[in-house]
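Only one structure is covered here, and it is reproduced in the block below.
And then chain A:
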Amino acid sequence: MNAEVRNIKTPAEQALVSAYEGVRAALPGKGAVAALREEAFNRFDANGLPHRRVEEWKYTDLRALMREALPLAAPPDAAAKAKAKDAGKIFASLNCRRLVFIDGAFVPEASDLTPEPGLTIGAMADALAKGDTLVSARVGQVFETDDAAVALNTSLMSDGAVIHVAAGTVLERPIHLVFASGETPSAAFIRSLIVVEKDAQAIIAESHESNVSQVNCALEMVIGDGATVDYYKATQTRGLHVASLLLTVGAKAAVNTFALNSDASLVRNQSFVRFAGEGSTGGLRGVNLLRGKEHVDTTMLIEHAAGHCASREQFKSVLDDSGHNVFQGKIVVKPHAQKTDTKMMTRVLLLSDEAEADNKPELEIFADDVVCGHGATAGALDPNLKFYLMSRGIDDKQAEALLIQAFIGETVEEISHEGFREAIMRAALDWLETRG
Partner candidate 1 sequence: MLLEIKNLHVEVADKKILNGLNLTIEKGQVAAIMGPNGSGKSTFSYVLAGKDAYNITEGDILLDGESILELAPDERAAKGIFLAFQYPVEVPGVATMTFLRTALNAQRKLRGEGEYSTPDFIKLVRETSAKLGVSQEHLRRAVNVGFSGGEKKRNEILQMAILQPRLAILDETDSGLDIDALKIVSEGVNRLRSPERSMIVITHYQRLLNYIVPDVVHVMSKGRVVKSGGKELALELEAKGYAQYTDEAA
Partner candidate 2 sequence: MPAVQETVDRVRQIDVDQYKYGFVTDVESEKAPIGLSEDTVRYISAKKNEPAWMLEWRLEAFKRWLTMREPTWARVDYPKIDYQNAYYYSAPKKKPELSSLDEVDPQILETYKKLGIPLREQEMLAGVVRKDADGNVLAERRVAVDAVFDSVSVATTFKEELKRAGVIFMPMSEAIQQHPELVRKYLGSVVPTTDNFFATLNSAVFSDGSFVYVPPGVRCPMELSTYFRINEANTGQFERTLIIADKGAYVSYLEGCTAPMRDENQLHAAVVELVTHDDAEIKYSTVQNWYPGDADGKGGIFNFVTKRGDCRGKNSKISWTQVETGSAITWKYPSCILRGDGSRGEFYSIAISNGMQQVDSGTKMIHLGKNTTSRIISKGISAGKSNNTYRGLVTAHRKATGARNFTNCDSLLIGDQCGAHTVPYIEAKNSSAVFEHEASTSKISEDMLFYCRSRGMSAEEATALVVNGFVKDVLQQLPMEFAVEAQNLISISLEGSVG
């Protein structure tokens, strides 16, 4: 929207353009898919990487932050595949069906493909190449947006998961999408599609661990009427990670998402969520733990297009050192989406004078019979509480740790699945323990 006329491209932008031009012919998918790529690429070519003048990217100037674009990842080698076994530890204690991806490429031999009634699993690369009807009917259409990161993903999408849960199916086990990076620094463009049909129930988890690589992943998810989906995402990276969730929720459905970012150098987690049917509920939550020069941006657009839906958004961030946390949450209530009930809460705990928290909760409301609100706070640990704990003999660091734990615990406790709740809390505690 705010894109200005620009001719000069940054080195990263140039590299991305030539990367696309180099692989265009080899990318999976012909016909409509190729056209979709081309159209998305043209958009990227015209606007470049998102920058601070693009309102939605105001606080995460990707053009400035992304100095170079790494080469596109090569197919994983044997060593990388072997290492993949240890990836995704965070959810290892849960009995999940693991689907493993290295540098974005699906690794069937490391994945659990045991058949299960009502469940279909495939790789995006195959689906695109074969012209799979589920994929061609959905990809790029779940939530239309002109976001630049999504456009870039669409142009270069190579592989990812395609999961279909048939109507009425209740999955036996959670599905864990394990994403890991190989040894060579590279760029991966991952595209996944998950369709959970009417009255089905699924738990999907996603873990990302990468070195200095650059990951741009997009997940399109369709939740049918009466379906229930839990979605967990844990991200660790030494490089760049841009993730887009494009989600449409049907009627009388329930969706809960939780995102954990810890030890994540540069992350943008963006969600585009549409409540398209009446009577659904949604809970979008997350915890961000930042230190060093880490930068984590959580941006969401929640669109209530149908009435009688309730959504709750709750995010907690703990910022140490020069951590920079960004939260942008926009709730849109469309005309006639009456009886919408939303509450968005973001809290930031500032542990250091160098830390920065930018917060932009937005309401855009076009229906009158609604109850919508948001709250946002930023501040240090309560010195009175800390003193109270210390007066009981708890040392400084431990008192802080306890208070931080309580702070994030409030949000983690909202996770209804005991296993995931514990796994996420444990990961948060690990971060606290390694805090200098």
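In picking the candidates, the idea was that all candidates are chains of the complex that A comes from, given by their letters.
FYI, a residue touches a chain if its C-beta (ideal position, glycine included) is under 8 Å from a C-beta of that chain, and two chains touch if they have at least 3 such contacts; residues count from 1.
Keep in mind that what you see is a predicted model, and the values were worked out from it rather than measured.
Visitor: Need the partner of chain A in this complex, chosen from 1 or 2. Which is it?
Guide: That would be candidate 2, which touches chain A.
Visitor: Where on chain A is candidate 2 touching in the complex?
Guide: 2, 55, 335-336, 338, 348, 350-380
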